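As structure tokens, the structure follows; a few thoughts come after it.
The other protein chains are all here in position, but one chain of the complex has been omitted.
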Amino acid sequence: MIRFILGRLVKAVFILLAILVFNFLLIHAAPGDPAAVMAGEAGAADEKFLADLRARFGLDQPLYMQLWIYIKGAVQLDLGYSFRQQMPVAEMIGDRLPATLLLTGVAFVLSLVLGVTAGVAASARQGRWGDTIISTFALLFYATPLFWVALMATLVFSVWLEWLPGFGYSTIGAGYTGLAHVLDVAKHLILPASTLGLFFTAIYMRMTRASMLEVSRLDFVKTARAKGLNRGVIQRRHILRNALLPVITLAGLQAGQIFGGAILTETVFAWPGIGRLMFEAINQRDYNVILGVFYISAAMVLLFNLITDVIYVIVDPRIRLTT
Amino acid sequence: MTLLSIRDLSIALPMGADRLYAAKDINFDLAPGEILCIVGESGSGKSMSANAVMGLLPQGVLPDKGSITFDGQSILGLSEKEMLKLRGSRISMIFQEPLSALNPLMRIGAQIAEVFEAHGALTGAERRARALKLLEEVGIPDPEAAIRAYPFQLSGGQRQRVMIAMALALEPDILIADEPTTALDVTTQAQILKLIEDLRRKRGMAVIFITHDFGVVADIADRVIVMKKGEIVEAGPAQEVLLKPQHPYTRALIDAIPRLTKTEAAAEVERTPLLKVEGLQKTFSTGSGTLFGKRRVVKAVQDVNFELFAGETIGIVGESGSGKSTVGRCLVRLLDPDGGRVLMDGVDIAEMSGPELRAQRRKLQMIFQDPFSSLNPRARVSRILTEGLVAYGTPDKEAKAKARELLELVGLDESAMKRFPHEFSGGQRQRIGIARALALVPSIIIADEAVSALDVSIQAQVLDLLAELKTRLHLSMLFITHDLRVAARICDRIIVMQKGQIVEAGPVSKVLHDPDTAYTRSLLDAIPGQDYERALAAAD
Amino acid sequence: MMSFWKRFSYNRGAVIGLVILTFVIAAAILAPILFPQSPWKMVQRPFLPPFTQDGLLLGTDALGRDVMAGLAHGAYVSLLVGLVSTIVALAIGVPVGAAAGYFAGRIDDALMRFTEFFQTIPSFALAIVLLAIFQPSLTFVIIAISIVSWPPVARLVRGEVLSLRTREFVEAASLSGLGNLQIITRHILPNALPPIIVLASLMVAQAILLESSLSFLGLGDPNIMSWGYMIGAARTVIRTAWWLSFLPGMAILLTVLALNLIGEGLNDALNPRLTRKSE
Partner (left out) sequence: QDGEPKSGGTLNVVIQPEPPSLMIGLVQNGPTQMVGGDIYESLLRYDFDLQPEGQLAESWEISEDGKTYTFKLREGVVFHDGEPFTSEDVEFSMDKFLRESHSRMRTYMEHVESIETPDDHTVVFNLKQPFGPFIGIFEPGTAPMIPKHIYEGTDYANNEANNTPIGTGPFKFDKWEKGSFIHLVKNEDYYMEGKPYVDEVYYHVIPDAASRAVAYETGKVDVLPGGSVENFDVARIQAMENTCITDKGWEYFGPLSWMWVNNDNKPLDDVKVRKAIMHGVDRQFAKDALWNGLGKVSTGPLSSSTRFYDGDTPDISYDPEKAKDLLEESSYDGETIRILGLPYGETWQRWAEAVKQNLSEIGMKSEIVPSDVAGWNQKVADRDFDLAFTYLYQYGDPALGVSRTYMGDNAAPGSPWNNVANYQNPETDKLFAEAALMASPEERKAAYKEIQDAIVEDVPNIWLLELGFPTIYRCDVKNPVNTAFGVNDGFRDVWLDK
């Protein structure tokens, strides 16, 4: 097992490099560059202005040189400077990271717990009203565009009921510290996290339900019943455990996307996170920032894929992994 | 006083099944401390009747009329919640197929401990201790390791004993045992039967024992019920039914019982080795030893050597968990051996891969010990039987015709073609497995407990079929079994295994009548129903 | 086959789903006949609420275009985007995942690392970048959506196959002389079907909504009327003209619901263990 993990980690380094090169070429293939965008925003620019900017950003060099410089830096974990903000990319990501992790992390846990619970509940009531209601609700959240749900939630809870703040990370200018700050952030977190979470809930719910139904007809469930175990225990311990594999796959996928998964939510709720940073960076062609975020998110994906594989083995001992 | 009383019970089958009723007009009573044996044709509704008592009929199968009364309560009328209290504690059941009956992702210990938990008995630590004790009682070697194992890491017999341990855990009032010893060697079987006997004596436990082994019936039964096509054809005290059968079917059954004494001289066989096994080794090790718990190392096969000649049948017998199935799986390359060679026509199978292996496999077929899990739950029988043929180029139509023929040969109705594996009884599934292996007309068959779930008359029919193929097609067989009578009937030579090693090998007449080792002798001594056999012989 | 339909039709939800989907498909096909005018035509004053004017049953949008015509014409594009990109994603993801899970070892490693390649860029961001590079025509929107949606399929299938390949019936099949391809397609995949069906039916919705998000960001094909476009365009007026996002939203919801019901029906019909509830 340890050997397997180490092997994967070593490989991950090479994959990261390959991905880096790929990403670099990919975003440079998109039309426009940061200088053009900045000039565009200024509403006026002459040749010299653009040339100066490009020289400053090193964009006047041939592409392979830029790539080489970037890779050299990235290998030493130096993600370079943001062209636009003149800040080290690592620092920018570091600034935004906690907010995103908080949001997506909470949404992740929320959706997983809620989705699996609802899936179990629905499968237990298969074909009956409870099942229909749960399934329909889940689909409702899934199939409704995120921004719509977000806006409605804001309207109801923020504008009409005035219970929760509709956007932002904390109350600006309130200067809370300690527990008050934590509570303040928590309050701001509720709407975005549940909006994001509810979207994923449907996926887990449906997957859990389908898988549970499949497993619940297997023979060992009969054995469990013969032991006199009550339904709840059978559902949880016997069926769920055997039905978990696809859910784990999806959870691993979601966890890997913990950075990029929240672009829309972060935008609508003005949440100062990485997703927004990335999105803005793409629009502004702020190459180093895009690459930096992609780099970190790639590392995350690789890590969570590895974790998923390890969990597979723990959950289903029949699975053997080899490198 | 009766503990359980069944009146006019009929169990309806869904459309498309063999017949309308799995069981029809079933009547019997069970008193405390009584052992009732149910024998009968495979597919006659034995398992369904037993399941009905537990309230655990499969979907689509419903009790249609009649009543089941346990301890004054009508079981059919009980709610699921009330049933929970009975199940596991007052009535418990050992299911027929032990691999699929255990949760594949749960450790053995936890599955046993759960029984206590379900009924709020004992504390966590005590449950573990009791589980350990139970594993020991059912004779599983190294219970400390087994308790941490997953079902797929155990041999067939070991899994069956886990099932038994679970059923006995709370010392129920009624034990329903559906062919509980099919995968057990005779010594272990004897041990289990003794365990049941003890409980009966101590706690007055009543037992419904479904079996095909008349030896067992003779040894333990107080009363016997004989079933055929869903109906009880004969019932009565054991002595009477066994020695003075009234119904012709019962008589036919008793006539079909294989005899240990009936050993002829080995048939004349050509001496060209078809399969040569040299120094076969297989060791299982689970857990990395660093991250997840202790390492468990099982030397399942150690230095096994033998030759199989064309047209010969070798029986492999030996205690449960001694590596019999592992040898078989290594031969067909479902497992990669750790050492040694398996030479077929002079080529090492262990080295083959791809098309080469595929070509060889046609000649080498296996009948799996656990029929159910070896059948794709989403494939109909027709596909299961024909796809091998089709894969090797037989036209679809021809393959279908062949499949039907095979079904008939193993005693199944043609209508079976359209059904899914879960719609069959245990013995029927086993026959599907046999048919599948025969379909490809292999030159070697590895049969892992291939007839253990069959009633004696069908068993005889299948064994005859195999014997016929053997002469007609020059078929060679590796016949893994715990039933020494069956071995005596079909085998030319016998290999006795213990703890992964061959302890004795030789012609049937030698091994079964004049064994060299004490272990083999102990096996022979433990054969059930020897008195009965003598009585029958005397009656002849 | 007959019995499949019979089993399928026993599931009331599935039949309802099929009816809804048929209706949507009919709308998509008949749109040019029912609404021969371009759905982009500005026919009336903007923001006409539904049911206020004859001939414009569902009102008009921000530019005074007929919402009903938009819905009908949009059905075609949305279905196309949803179904085609899902099919493409399945066509890539299932074989890759199945091969990886079945052959395990080095092949698994290679295929999964390849998959990771596409998986590492957050899918929404990848779609944006792809569409920034290529002109966002309908074809490219579909391609972009397919490219970002196959890795989850591949990983899901692989996970299932990894577990199924050790089952005894698979071993038995290989003993029967079946080739790898046959074992995968006939024995392993059918048993991995329920999660795949669930994922696929959810992916259709995902694709339709992704198209909407993209067109909201100005990266859809602006020359083609789709539900996604309608929702995206109505987003800014959600407070003043709620029906403009509600109606296409309902259309998507119903379609997704239908597909999920059908998926469920399929799952039930394909599961031999689920016998009819009647009797």
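Brief remarks follow.
Which chain is which? They are A, B and C, in the order written, and residues in each are numbered from 1.
We take it that a residue touches a chain if its C-beta (ideal position, glycine included) is under 8 Å from a C-beta of that chain, and two chains touch if they have at least 3 such contacts.
Everything numeric in this text was worked out from a predicted model, so none of it was measured.
For the chain that does not appear, the touching partners among the shown chains are A, C. Check C:220, C:248 or C:265 against the missing chain and you find that the one touching it is C:220.
Of the listed positions A:195, A:284 or A:308, the one in contact with the omitted chain in the full complex is A:284. Where chain A meets the missing chain, the touching residues are 30-33, 36-50, 52, 56, 84-86, 92, 95-96, 99, 147, 151, 154-155, 158-159, 162, 165-170, 172-173, 267-270, 272-273, 276-277, 280, 282-285. If you put the missing chain back, the residues of chain C touching it would be 38, 40-42, 46, 62-64, 128, 132, 135-136, 217-223, 233, 235-240.
The criterion applied here is as follows: only the chains that are shown with their structure count from here on.
Chain centres here are Cα means. That of chain A falls 21 Å from that of chain C. Each chain gets one centre point, the mean of its Cα atoms, and the points for chain A and chain B are 51 Å apart. Between chain B and chain C the centroid-to-centroid distance comes to 47 Å (mean Cα coordinates, whole Å).
Those residues of chain C in touch with two or more other chains are numbered 166, 271, 273-274. Among the residues of chain A, those touching two or more other chains are numbered 217, 316, 318. Interface of chain C with chain B (complex): residues 166-179, 182, 186-187, 190-191, 270-276, 279.
Per the touch definition, chain A reaches chain C in the complex via residues 11, 15, 18-19, 22-23, 26-27, 29-31, 127, 132, 135-136, 139-140, 142-148, 151, 155, 202-203, 206-207, 210-211, 213-214, 217, 245-246, 248-250, 252-253, 256-257, 259-261, 263-264, 275, 278-279, 282, 294, 297-298, 301-302, 305, 308, 312, 316, 318-323. Residues of chain B touching chain C in their complex: 14-15, 59-60, 62, 99, 152, 332, 334, 358, 361-362, 364-366, 368, 370, 373-380, 383, 387-388, 391-392, 420, 422, 433, 436, 440.
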